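With one protein chain held back, the other chains of the complex are shown just where they sit.
In order of appearance the chains are A, B and C, and numbering begins at 1 in each one.
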């Protein structure tokens, strides 16, 4: 990553709801990616670009990924339209050290399921729940600057059981008015790459304008950014040792 | 453990509230331990005894512990009265393979804090919350026979942050009416011993008469019971090897 | 699983080396699968069948998988010939609760990489190393009946870095004469299914005739067998709750 700028971020968005649904456009007239990118810039991350599904190669060319330290992923209605070859490309980059922050309905994206190996299924309900995301890992860099919980006045409900591998670190657990809980901030490492799943962000609600939500995403980017060494994976070019002591 | 009987269980209870508080005696006239023990017997565990604080050596003699595969612990108002020497004795037995099931306010017991090394602090509120314990580890033996969640019509609230080492397995997450969540079913191993913390069980409420709560405790006992090998810890009598190849 | 018999096991083997390589046939004249199956039967597992690559559907029909509690997997030279549709079928069964025991060069099988999401790469060397598999999780059911370590007089070396998700439980760490170590007994859960990777078993060596190796595989099968509830995954048919308290 370029010194002084922090990690180089690419915010990827499916960018379909915004084109057809007035309820979505109202909150995200330039797309969810634009709002997320603006929030990251305000949080001090200077090197932020965006990419969307309908660009050539979904905007995720080899060149773009090579210059990306952390990729953010928002998708929902068009997961199936994401080209398998691009998924493999992103997958390889994550294993080589690129961080990945998966948001909300991205739980069903090809790249998330490819990395985690499970169905990533969950329960859901639209209907005006309040959400409280409780910090269960105080001191974790992703919770930096937050209080005991983040409250979102209205969100879509996601409920357990969430079919994921047990998180290596669980940062947030959500409470919903309607009676459900959810492991809503989850960390894993795959290869040299760090993965952060963060639950909130229904397209018809102004969640990504929430300052605390923006803060969590910025914290997640900083946490997921690779260390200098992460890219230098060591097993590829191993020269078998001469056995010792014989 | 004796074949055919399942693990030998000792249910330990402070047994103080029941002697002085009518609201407690109403639900547990013979003590919380008696109700828990009855529930275990109904669940098919034949070898169940009880022990209480005011017995000699708190009922936890060397002989009793030597014949105990799993110890259940309920305490609240008199944690400080538990003799440090007995705590050390129980601690040593857990490291040698005895299972330990810690209930509710036992989170502040000396033995639990001794094993986990943290303050085990949490938030709490009495006041008529409903509790739902969601299963986040379906397929785990402690969740055997349950549905998606266990609901308790009224319970004391415990809230995050719960200051424990990250659970090795998280089985339940609780939802409370008042807006909180809690990691309410947590597993760890220390030495050869397995530890299960299970949140419900406020003394003024009939929680331990709840069939599903009884089922979870019985499941926890079966999970925490040592394997035959667990008791044979191997590092104590290690004879340093002759180095190879020199 | 059928009561009284223990889990129903299918031992899958690529079964190619044995047909062409005299050094392999010498140790496994009827195939590696036959030797593994015989070892399981001696260990008291009655319901053991086998399946191989060149059978129709690789011997892994829907019917066979439906009657399999734990699948054992050995493959090496022909990973690419395993049909992707069969891999998806096995993957779905694991997520639904079938246990999976992956042996040795199976680390590069499609099913293992599909479940874990990483490259599963490692270092290796043929050349007469002695291997010692140290038990680092005494008391774990997979180590039941073993001493401090299992020693194999000659084995292929596998060395770190092994590119896997951090094991949820690490049971064995191997030492090799030539100067390497390896996380050689690793447990994970994916969906409702348990996965055990066990390192030893080079095709030109008599490893699967070793009684302790056989014991570990039998222990692994018993550990990976699903609990009754595991198959009943709960999120598929969730009926959104009526929100409470509104």
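Just so we're on the same page, contacts are C-beta pairs under 8 Å (C-beta built on N, C-alpha and C of every residue); 3 or more make two chains touch, one makes a residue touch a chain.
These numbers were taken from a predicted model, which means no experiment stands behind them.
Among C:58, C:183 or C:215, the one in contact with the hidden chain is C:183.
When the omitted chain is restored, the residue from C:135, C:192 or C:221 that touches it is C:135.
If you put the hidden chain back, the residue from C:21, C:57, C:160 or C:212 that touches it is C:160.
One of C:173, C:192, C:205 or C:221 touches the chain omitted from the figure, and that residue is C:173. Think of the hidden chain as still there; on chain B it touches residues 91, 95, 114-119, 121-125, 127-129, 159-163, 165-166, 168, 177-180, 188-191, 233-236, 238, 240-246.
By the touch definition given at the top, chain A reaches the unshown chain through residues 97, 130, 135, 138-141, 143-148, 177, 189, 192, 226-230, 232-234, 238, 244-245. Residue positions on chain C in contact with the hidden chain: 132, 134-138, 148, 159-162, 166, 169-170, 173-176, 179-181, 183, 244-246, in rising order.
As a convention for this text, only the chains that are shown with their structure count from here on.
At the far end from chain B, in terms of centres built from Cα atoms, lies A.
Rounded to a whole number, the gap between the C-alpha centres of chain A and chain B is 37 angstrom. Each of the following residues of chain C touches two or more other chains: 177, 189, 233-234, 238, 244-245.
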